[in-house]
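Data first, discussion second: the structure below is written as structure tokens.
All protein chains but one are shown in place.
Chain lettering (A, B, C, D and E) follows the sequence in which the chains are written, and residue indices restart at 1 in each chain.
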Amino acid sequence: MTTPTTPPAAAPDLVTFGESMALFTARRTGPLRFARDFDLGMGGAESNVAIGVSRLGHCATWVGRVGADEFGDLIRSTLLGEGVDARAITDSAAPTGLMIKGRRTADLVDVRYYRAGSAGSRLTPGDLDPGLITGARVLHVSAITPALSASARDAVRHAMTLARSAGVLVSLDVNYRAALWSPAEAGAWLREAVADVDALFVTGPEGRLIADVEEPAGLARALAALGPRHVLVKAGSEGALELSGDVVRHAEPYRVTEVDPVGAGDAFAAGWLAGWLSGSDPDERLRTACAAGAFAVTSQGDWESLPRTADLRLLQRRAPDGVDR
Amino acid sequence: MTTPTTPPAAAPDLVTFGESMALFTARRTGPLRFARDFDLGMGGAESNVAIGVSRLGHCATWVGRVGADEFGDLIRSTLLGEGVDARAITDSAAPTGLMIKGRRTADLVDVRYYRAGSAGSRLTPGDLDPGLITGARVLHVSAITPALSASARDAVRHAMTLARSAGVLVSLDVNYRAALWSPAEAGAWLREAVADVDALFVTGPEGRLIADVEEPAGLARALAALGPRHVLVKAGSEGALELSGDVVRHAEPYRVTEVDPVGAGDAFAAGWLAGWLSGSDPDERLRTACAAGAFAVTSQGDWESLPRTADLRLLQRRAPDGVDR
Amino acid sequence: MTTPTTPPAAAPDLVTFGESMALFTARRTGPLRFARDFDLGMGGAESNVAIGVSRLGHCATWVGRVGADEFGDLIRSTLLGEGVDARAITDSAAPTGLMIKGRRTADLVDVRYYRAGSAGSRLTPGDLDPGLITGARVLHVSAITPALSASARDAVRHAMTLARSAGVLVSLDVNYRAALWSPAEAGAWLREAVADVDALFVTGPEGRLIADVEEPAGLARALAALGPRHVLVKAGSEGALELSGDVVRHAEPYRVTEVDPVGAGDAFAAGWLAGWLSGSDPDERLRTACAAGAFAVTSQGDWESLPRTADLRLLQRRAPDGVDR
Amino acid sequence: MTTPTTPPAAAPDLVTFGESMALFTARRTGPLRFARDFDLGMGGAESNVAIGVSRLGHCATWVGRVGADEFGDLIRSTLLGEGVDARAITDSAAPTGLMIKGRRTADLVDVRYYRAGSAGSRLTPGDLDPGLITGARVLHVSAITPALSASARDAVRHAMTLARSAGVLVSLDVNYRAALWSPAEAGAWLREAVADVDALFVTGPEGRLIADVEEPAGLARALAALGPRHVLVKAGSEGALELSGDVVRHAEPYRVTEVDPVGAGDAFAAGWLAGWLSGSDPDERLRTACAAGAFAVTSQGDWESLPRTADLRLLQRRAPDGVDR
Amino acid sequence: MTTPTTPPAAAPDLVTFGESMALFTARRTGPLRFARDFDLGMGGAESNVAIGVSRLGHCATWVGRVGADEFGDLIRSTLLGEGVDARAITDSAAPTGLMIKGRRTADLVDVRYYRAGSAGSRLTPGDLDPGLITGARVLHVSAITPALSASARDAVRHAMTLARSAGVLVSLDVNYRAALWSPAEAGAWLREAVADVDALFVTGPEGRLIADVEEPAGLARALAALGPRHVLVKAGSEGALELSGDVVRHAEPYRVTEVDPVGAGDAFAAGWLAGWLSGSDPDERLRTACAAGAFAVTSQGDWESLPRTADLRLLQRRAPDGVDR
Partner (left out) sequence: MTTPTTPPAAAPDLVTFGESMALFTARRTGPLRFARDFDLGMGGAESNVAIGVSRLGHCATWVGRVGADEFGDLIRSTLLGEGVDARAITDSAAPTGLMIKGRRTADLVDVRYYRAGSAGSRLTPGDLDPGLITGARVLHVSAITPALSASARDAVRHAMTLARSAGVLVSLDVNYRAALWSPAEAGAWLREAVADVDALFVTGPEGRLIADVEEPAGLARALAALGPRHVLVKAGSEGALELSGDVVRHAEPYRVTEVDPVGAGDAFAAGWLAGWLSGSDPDERLRTACAAGAFAVTSQGDWESLPRTADLRLLQRRAPDGVDR
């Protein structure tokens, strides 16, 4: 019998910021115009990571702007409800952004954005409390935020600088979004920013925005040469690779039935960062990252499917008849 | 950017243009953030009028821009499916706009827009085929379009000028949208534009953006003094008033059970314009307008509920036990 | 632009406790066995009041037990998400209770409970932090809690005693539940407890469990004679009556379209207590209570429909065509 | 503690037969083509009466043909599940008929049939067990059945003759269906058949298919002159009138909120017949009929909404706050 | 053309009893607290077997207690509708139990119970009509019932003794439920009870509650040594094994696409018992059991998916394009 989630007076373990949006998800597979029924929820790469880290037992703070509207309230209450210290700044001059998500076919998820000029894109360096960042153990950002606006880009670099100055681990997940900027623009920003990153999360194609190496281990070494102490190269159902110091570790993928691939990358980052915060040994930390990523695709939702510590054990054992009662 | 769907040879009875949007409608009453389930459809004041006129037996053409996306396709196929000659110009530089609609309470519908910078707002005078307008019998516009962008505003005035020059009836429904411009901005535009209008549709508050008269008949006279030959003042469940020439006509409201108030004004305009196109006498024409407006609130949807000629007779008779079988 | 809901380090304005439950709500009107589709949510009289007071701008803490299950998590995250300082104690020895709610007919809501032996019913005096209660300005309880178990009954009296000793306003809403105890049992408990109550909320039938007076003002006086400084007698669509000191105030009901009557009483109490916390004058305070109660029935859900300050203004004004856009 | 519904070895109180169909019900109000979502159920005027009489405590047998398909199974299992002795004869040469039901507007229900050549329409005199009919106390038929086919028409007259010969009360509800036959055809059949009827149920317009009298009491007398001992003239929300022997009784309508008008007439007949079977005095019997008819419109479904004895008491009393818990 | 399901006056082929519950099934995969939409139905291991045996052409009687509530009515009407002679005893002192069922992930079904103190758990020996049991050919019980209450445990042993004394085949499906009792408690009861069992159904882990043998054939022999003439060891997608007398038979699994694993074990038992009742030869009987188990997982629902004789042929043949029309 325990009393959980008393609000954190102390400094958080992890601070992150970015844009979260209302999310309309189509219920049936096929072209969106025939979808008819949609569920309303919310999502955002950084807030997904905050929820993921929180579910694995650490204190996470998320900062971002939302509109003075129902969708802003939805984002705030969802994050507070998940135990994240959500600092959702109400910007009455712009609406909360939207995502529309569907399945074009059984094998292809389709995501569209209404975020141009949104409240979330208007983040500024001044929105970030310096003490919050320097008092944390991890700062996590994504390369979505610099693609949103000039002020948002400044906010990311400002935060990274603050964190570096205070010895806070700087984590960057590339999360390349073709709808927001070109590979060339993303590559230019990333090549510059990566020097201030401690832990870098990429897929192969994302890594090649920065360094033109095909083979995963070589790619990781090329990226590490630019700054990061930890490089994580994710290969979806092929597993993942970690380069930390001189050591390359390979993780086998978990065999799961995929229900919704969205959120797997955020879950991987959350798992790895939770392992780092817990002081797990590197093998265990990488296994946690892979298990979290695998678990996240086994049910619906961008963040609803993020695992708790107990859930990760479900991947190892299954009820004899597939029914737990 | 391409114009699809070969147009019909003959000239339409009515031409209209404006912005149509994808429409997400919440299924339950209450704050949108708790709505959970949404239906996808489409809507737009001018395309609603085009559908309404088409259902009452006249040929209607609608012109507008849509994005190169599923929602643009949805707008095009819905209008074509309703028998409207839909000239949906694909603008690949901007997305189709969105509306989100819910019921805050049983008595208050709540509509939010995502249309800033949308394809629909990028309409230009050049999008309008002059021969199409001058060959029609009615040009119908709303005062939503001038609030969308400078080029859209130019398009409205350009079309009105073309129509006037060719003796085409110019119909304007004010449709004031507080989310798009201030009363002062709207009033300034309307006071200037109304000089070129033949048939003007207003509610009382909309009329007072132009002329500060409280009493409906006096308001109608003040508006007619600025140009229009026909002034229609709608008062919802209180009925409506028409001033044509010197004659003021009052129409009693129909007693119906309201299911969804959205679209009633568009239905009223469609009914009146269909009556005008049919050469109905003024009393009959006003009755048709009121009946169409009343019918439109008796079922769900912005345009789905627009009546056909046969439907208008349902208002007069009802099956003895309320069941038609 | 404001940063809301940083977790309260300071003492709350209001403390309440009780049982909250998972809530399955049938989507169609008729006997539950034909209902087929249900929504999942949560509810509980005291947590409803906490949400209501929080939405009207005050800090509220709720304490209660939940099971170590999904429904317990749902209660915790819903309350945190609504800005309530939710101290949901996980009791792994019993499950979270359930409510099943439907509409037997258009005019009769039907609520069934699965709460015997539930986690929520196992509340004990030791679950309540004395400093939390004595540091607040209001303690709010309902007479549901004493009907749940002996330890829960002790918890209520223990908290009332603590509050009285510290000069904290003790608020009691009778909330008679026929499924939990008989009128005689409830009456006996209430007649004893009411001596320690400052603000008492009753309907007429509830008041008559304590004092056998039919006429509302006389009933209020009879109840006040037993201790409470403030007696509120609610009469649903007939309005309400307040006796404070020697003054009887009558409040006219608001005319609204009822969508869901559940939660109206909780909203009334929340409105009154928020008025008291704000130091509103008594007339204003009673109007706020009535407005909150009226607003709560205009949309679906036990607590989803609770008003914010801005919402209360919606009762005074309505968009001319019933559409806000 | 009771053991209910052991299958009736003994003769039933009431025997009825006719066509029951699968029923698709649209979930939203408006033209069927926009309805999108439908519920599947079943219905049929005579089986509705059988369910209604069964819910009010009497044994009812229903006979009819269904196809060798899922919809036939649905009809059989629904009726068995409701405690009706359902003798659903499987006719593998024809499919089960369908009904499609929607609300054209808030005030008009729209029902379409797919029953031409259906299994149900192929009923023959030989399908009816003579001993079943002569052993019952009531034979109930509707004037839908003679409109289905020649063999079905023969079955009705055959059954009426059998019942008359054995002193079984013959009950006929006109249930005029414009989709099946013309007023002239229906009138001709009815004028002939009514001579063998003991209890006749009509609405005003239905009565005038037989006798051209406008005023209800006069109409009842004109109908009684043709044979029936009991004539019931239903006027929906205006109440009802019974002529039994020389006595005319008027019943005030119950004031209820209508949710679905379909099934009210069947409920009225079921209520009256249940009263007759129970030996209620005529005033009580007519009140039961009206109460059953009123109750049936307060929730969704053709038969789901039929009352039990306990439900009829809900019309008299309502929970103080409209919530029963 | 046949007249089906006249209620059985004669003795049933199979008698079973136990607890059936209302069943809320989540519509989407993931943690229950995010499930939002639920279907209402019913279920229970023994009533599933009764339905299964009935669908395969034999008369089945089910006995059990339900509450005086909508859920009790739902259980009764569902079973009657499926042709089971349902003797649902109404116990007004306790509510009908509930199950909540969801999919935690694509591969793991999650079932929760609200059955402590339920009507169903209050079954007593006196609820069972001795003549009913001694007149049947099979008595089927599960080891869920003895875990519900002392009186339910007595009822099971009482029924087994009656059946044995009359030469009725006693069938026991272990159906171990970890939520109801510990492996040690279950093992103790089973080791004692198994002596009176003729046909025993176990999974490997269930069998090892009784006899600690890993290898299936060895386990079956160890179990048979304790009494049962027939031991069935189910291995899900690995097939099954039967030991009858000295002969061990192995059945290959059917290759099907699993939609819902719940109910497979009940279907297997129903198939085997139907084969026994039909006097099938042992090979055929085991094939029927496996086919029924396989078929039951190919569609949704605990019992809705149980096969009829014709359905079992669907496993052998499939339409060339997967469409039957």
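As a working rule, a residue touches a chain if its C-beta (ideal position, glycine included) is under 8 Å from a C-beta of that chain, and two chains touch if they have at least 3 such contacts.
Since the model is a prediction, treat every value here as computed from it, not as a measurement.
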| message | Among D:57, D:117 or D:183, exactly one should touch the missing chain; which is it? | response | D:117
| request: Taking the full complex into account, find the residue in E:134, E:237, E:280 or E:300 that is in contact with the omitted chain. | output: E:300
| remark: Out of A:262, A:286, A:306 or A:323, the sole contact with the unshown chain comes from A:262
| Absent-chain contact - pick from B:19, B:46 or B:82 | B:82
| remark: Contact residues on chain E toward the hidden chain run 39, 256-259, 295, 298-301, 304-305, 314, 318-325
| Residue numbers in chain A that touch the chain omitted from display | 28-31, 34, 36, 103-113, 177-179, 203-205, 236, 261-262, 264-265
| said: List every residue of chain B that touches the chain not included in the displayed model. | reply: 4-6, 8-10, 76-78, 80-83
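The working rule: only the chains that are shown with their structure count from here on.
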| message | Can you report the angle of the rotation that maps chain C onto chain D, using C-alpha atoms only, to the nearest 5 degrees? | response | 120
| request: Quick one: compare the interface residues of chain D with those of chain E and tell me same or different, with half as the dividing line. | output: same
| query | For chain C and chain E, what's the span in angstrom between their mean Cα positions? | reply | 44
| note | Residues of chain E that touch at least two other chains are 31, 36, 77, 112
